[in-house]
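Just one protein chain is left out here, and the rest sit where they should.
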């Protein structure tokens, strides 16, 4: 998979697109943003970067959504960003409207495309986009948390991050949970190491807020990690990543993250291979997600009527 | 994981080591072979290659097995190669003796290392090495067949190989089976395409023999594919690969391939997520493997007494 | 060369460091900035990115310049950024003071290091830093312009950028000149193509201002291009790049860009291989640089007394 559309050329959209292109995951890219001149100037920046790297990707920055056509994958980062102090769910109604609009426009010109949601609240936006577009949609979900968890444990235990395994699951954000049965260090259960689990969970929850407070937004971490999701699809790598794929729950399609095989096809989910406690967490997350989501959908409905 | 020992510097051993080093999977390498001067001259070749690539891997070619020490991973390709017309199992006794010898010598100096078996018959050699060394051993198994299957389908259906998903399982070699429930093209079940399944299975079985007949051995395919197993372990990529991990069967440790997560830790196997038919095939493969293996072990015992 | 210090973790500093690290040019990195918590939070972002990539670079973000020790290369992007409408030379006095401070502190702890200047006005800052530090200093110079020129011609003539050759020389910024004798397309002199040379020169001069106006700063272009300078040094690639190396002119060390071999050692400059017209331009640039530089040094002296 290689023709990738990027909807949204803000800081995070730019970083994802750059990282995906530089790592060979993209053969052709269309970058759309609503802000005049922004995608076009970003295109220039990319062309300068490609010149030194000898990269031959065809790239177009555009303010016209109609140009996003014939894509194999569409990555959506458009939407209002999370500001310091703001919860991911606060964003629901505003960004859901954007998704409804995109859901109406994108599918026709991009038959068979897979959609990767990045805009927050990311899992709910994936569900909203899929509800209104009927297109196969995945959410970047907890793969960012997964890597933050591994990097923290690695630094804490002074081992290379490449020796730390494991996943974070559930809804992206404050309610994500470390799936402890999956966490291994040097191929051993993490319990063999002197590690405060609460400290790990705390780090995963708080570090994005800390980075936002100081730098104004998280970019390099999520940008690189989400680009690797694109790469694993695009090159058929079959990496297991904690992304959210569509699941039916009480008649609604919802998105809650679990370790999932990401390649030329998406899945299966490894949820059933987790231990009982971790599976309980994921089930609870689905229930919570469903309830909040239904409530949010009602608020959206009201907002649309207003 | 980054310190990698390579036991065997024949054609396939050389290709695996080269491909692994060039793709960033190795920080330090010790290459051993019994043939005088061979590993040392291969080291020179590698140093020349590293000069142009700016690679700073510490590499040593040696005829002394004692130099293989402190490794995180040991890749064993030593053993007699399969000659044209010869079956993989014919090799059992001769190569099992080599494994017993290595099993006695390698573990002491490489505590905590993971062993990757490449020498044929690869799955049985993994079992033999693990039986006598008590070290965690995996077999490259059917990952080579997996990629051959994908490449054939891609060419046949004129789609990029990156759009073809699926795995081959069971014992490496003539008895490997395509796990059809896993095979997808463009995210659709393969049944939606006009594809002769027997032709696919035939290709997977016969292409190595064809290559051996014309070129004298298979190198670039297995070399690159096995190097990617090393890379997925070494960089913690969590790719799902059809390798053989140790399973207990009737009190023996045996090695039969199934899609497995390969990263900083190895596993879980995705066997239980396959459909009934594919699971039946894997069970049958385990039973077959066990029976032949036990018989081969007896032959080995007799040979050792003689 | 592999231990790289980054002085300045603003947008451009972050992009250079990220791009250099992701492309394998750095084994150990120390990132310094004066802004509290900024380098530390950037370090977290990098660690998250490294986790998905399996990168094992040792990285430290710090507010203490003393931590920048034992480096092989130091990249200086610290300094006030160029704001919309501001000329690069306006920045001279303010940023020169910063360079004098760094020149006093960095050399002692980093014996034998090479310094790469990125802060604007980049060539003069290189000269100032070298004047006060006595350390071998190069300026990123016109390598960014070089790639912008190639990317513009490629797009204009609808050829891959990999088919366009040639360099921009002279002082970085408004006075940089396309060295037309070096410009080739498909191995042919550019004159064989229907190309408006003034349009090319105009683009190179004006595109950074355009990007700054819309996005607020140039990052991806210069970040990637300058990271490739680091990479060419670090991996000994011997790429020819239009950077500014120290030259003596009327008793002063000055920095004016010409195509130069960049590898384990820096140089030679290819200036003498250019045609007469291009050499005339470079000589004129040196004279201009010298005069403005001397005047700026006087202003600096006065500012220091005040």
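A, B and C label the chains in the order they appear, each numbered from 1.
Basically, a residue touches a chain if its C-beta (ideal position, glycine included) is under 8 Å from a C-beta of that chain, and two chains touch if they have at least 3 such contacts.
Nothing here was measured: the structure is a model prediction, and the numbers come from that model.
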Quick one: which of B:14, B:77 or B:201 touches the chain that's been left out? B:14
Identified contact with the non-displayed chain, of C:144, C:164 or C:243: C:164
Hey, which of B:211, B:253 or B:284 is the one touching the hidden chain? B:211
Absent-chain interface as seen on subunit C, which is shown: 1-2, 112, 114, 136, 150, 160-165, 184-187, 234-241, 261, 263-266, 268, 270, 272-273
At which residues does subunit A meet the chain that is not included here? 2, 24, 27, 53-54, 56, 234-237
If the hidden chain were put back, which residues of subunit B would touch it? 14, 18-19, 22-23, 37-38, 41-42, 44-54, 56, 143-144, 147-148, 150-151, 154-155, 160-162, 164, 207, 210-211, 214-215, 218-225, 228
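We take it that only the chains that are shown with their structure count from here on.
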Give the chain pair that accounts for the most C-beta pairs in contact. A-C
Which chain has its C-alpha centre closest to the mean of all protein C-alpha atoms shown? A
Counting shared numbers against all numbers at the contact of subunit A and subunit B, is it over half, same, or under half, different? same
Centre distance in Å when subunit A and subunit C are each reduced to the mean of their C-alpha atoms: 34
Quick one: which residues in subunit C touch 2 or more of the other chains? 53-54, 56
